[in-house]
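We show some of the complex, not the whole, and keep each chain where it was.
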Amino acid sequence: MVIVFKPGAPEENKAKMRSNLESKGFQINEINGVNMTIFGIIGDTSTLDINMLRIDDAVDKVMRVQEPFKRANRMFHPQDSVINVGGVEIGGRKIQVIAGPCSVETQEQVTDIAKSIKLGGASMLRGGAFKPRTSPYSFQGLKEVGLEYLKGAKKETGLPIVTEIMSPYMIERFVEDVDLIQVGARNMQNFELLKELGKTNKPILLKRGLAATIEEWLMAAEYIMSEGNENVILCERGIRTFETYTRNTLDVSAIPAVKKLSHLPVVVDPSHAAGLWWMVEPLAKAAVAVGADGLLTEVHNNPEAALCDGAQSLRPERFARLMGELKGIARIVGRDM
Amino acid sequence: MVIVFKPGAPEENKAKMRSNLESKGFQINEINGVNMTIFGIIGDTSTLDINMLRIDDAVDKVMRVQEPFKRANRMFHPQDSVINVGGVEIGGRKIQVIAGPCSVETQEQVTDIAKSIKLGGASMLRGGAFKPRTSPYSFQGLKEVGLEYLKGAKKETGLPIVTEIMSPYMIERFVEDVDLIQVGARNMQNFELLKELGKTNKPILLKRGLAATIEEWLMAAEYIMSEGNENVILCERGIRTFETYTRNTLDVSAIPAVKKLSHLPVVVDPSHAAGLWWMVEPLAKAAVAVGADGLLTEVHNNPEAALCDGAQSLRPERFARLMGELKGIARIVGRDM
């Protein structure tokens, strides 16, 4: 960490800062420039609150040098993490595709879709049972019944299940029934939920918050990991920007950024990013080209009748065709699919 | 709601859409322009999923005409709501000031601060017991012990208590001990928490999410209100933008916007918005000038030693002086303080 003092900062303030930091076990390396003094702080600064150092009126700037995340940091874990989700490995050479309906609606619907996505090449089944909706008046999911339908579809197809958790009350049930527990964008900084999930050993799919920086996203992963659960898979699903033509802006740059900063796998959800079905295909191709470890795609056998988000769902035939093209791109970027 | 069809949209698609909507009890009013057809949908469209209507390839645009919130909507409740928080009324002519430390640290600290802010003119005491922190390695608050200290300070001063809830597990305890339960920006769309708070009758202070539109914020209020609890106070605390000089960008325009759209009271938290103590004073003045119903300000008797966010805390003397100026501005804009 680097502390920059204002020009003419009183010696007294610098001395106070120095003794304060030294008392906490840090070592100070001082630089005296023309207009200002800089303290380089040596030690594990991840516990230091950057804002506290800024209070002193003599301080001009405080800048972090080391990333504040540790367990998620590639610096201390150079190899890619490969996470095993019910027998399917994410983060290795093979790009995994998670597909399924936005909402679980009936046993028949979810089983049918599960069969067709399996045929199309998907390796996991997603489906919403508990649905976070902007409006309390919108359909909120089939809840426990939805979980049962997902389990039914898994029984038929063998595909591991991915579904979103919204409440800590449900953790026990999810640990039992679900293979990959999704934390939605709106709950990315629901720290209580993250900490409790950190106490399980289930793989967690951590979606990026709508306005979360890459660093905050990795810090949210750190919340889970610091409790002992290192099975975290990150998911980029679009960020909020000024552009309104698409629902969100898919941040493809986040993929190489995360791969550089962290050893955790990162997948892309092109369906939620755009909110427009005709954009899902080009964005899925971009995601594979840019280096994602997997995709999360909405597939529905009857989008017009879907209870939610039909607008962004692919039909099974389109999905199968898309998978063919994605495989070609995967090969070119040195991956299997 | 208005549906715009693409030029040359097949009659068949329009007919299907019409019969679909009519079967749900809506009335359709059709406009035929030069290049396109428009359906005006008459009925209570708040239950209609706008995205579902967009799936049909013949549809160009779907636009909502009525706001999707009802109970929070001023249209159906023209008078300002005045919320009673432990005897203190927010939303009326008097601008209320909620002040206190970012974190509760000791009984002495919080009681001392409570006394001095009461002297300065504040009418409620805020203090964090459960702290949402970006890093799992930062101080997370004194938790239940912090609540006890707040109660101690209330006993001494009579000031109602405002503190943040982070988990549904704590609701019962908060309902007992806290006068105004704060939902933080990160939990603005933690719908499970909102719904459970909606089942209580405690006043809720709902902070705006970092990247929440005004409409989404009011929809979050609607989650609480739709469960029966209409005691919602909104709090603007800065939004995330590209500007990095300030921690967030205080959106003062949101105050008149909310007052126009909704009958709920809205307060401003200038401390979190800027993250810089020297900016709190001018922003507090701007908030009163622009029409806020209250302020939420961090005050600490020893900012340099604060366990969190000292950088944005005012000292009691400054707070008292600021209150004097704020009263002057309040008078000019037709309010008491």
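In order of appearance the chains are A and B, and numbering begins at 1 in each one.
We adopt the following convention: a residue touches a chain if its C-beta (ideal position, glycine included) is under 8 Å from a C-beta of that chain, and two chains touch if they have at least 3 such contacts.
Every value quoted in this text rests on a predicted model; they were computed, and no experiment measured them.
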Subunit number of the complete homomer, 2 shown here: 4
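Keep in mind that, in the parts below, only the chains that are shown with their structure count from here on.
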Magnitude of the superposing rotation for chain A and chain B (Cα, nearest 5°): 180
Averaged-CA centre spacing for the pair chain B and chain A, given as whole angstrom: 26
Chain A partner contacts - residues on chain B that touch it in the complex: 46-47, 49, 51-52, 54-56, 68, 132-139, 166-169, 186-187, 189-192, 195, 209-211, 216, 219, 222-223, 226-227, 240, 275-277, 303-304, 306, 308-312
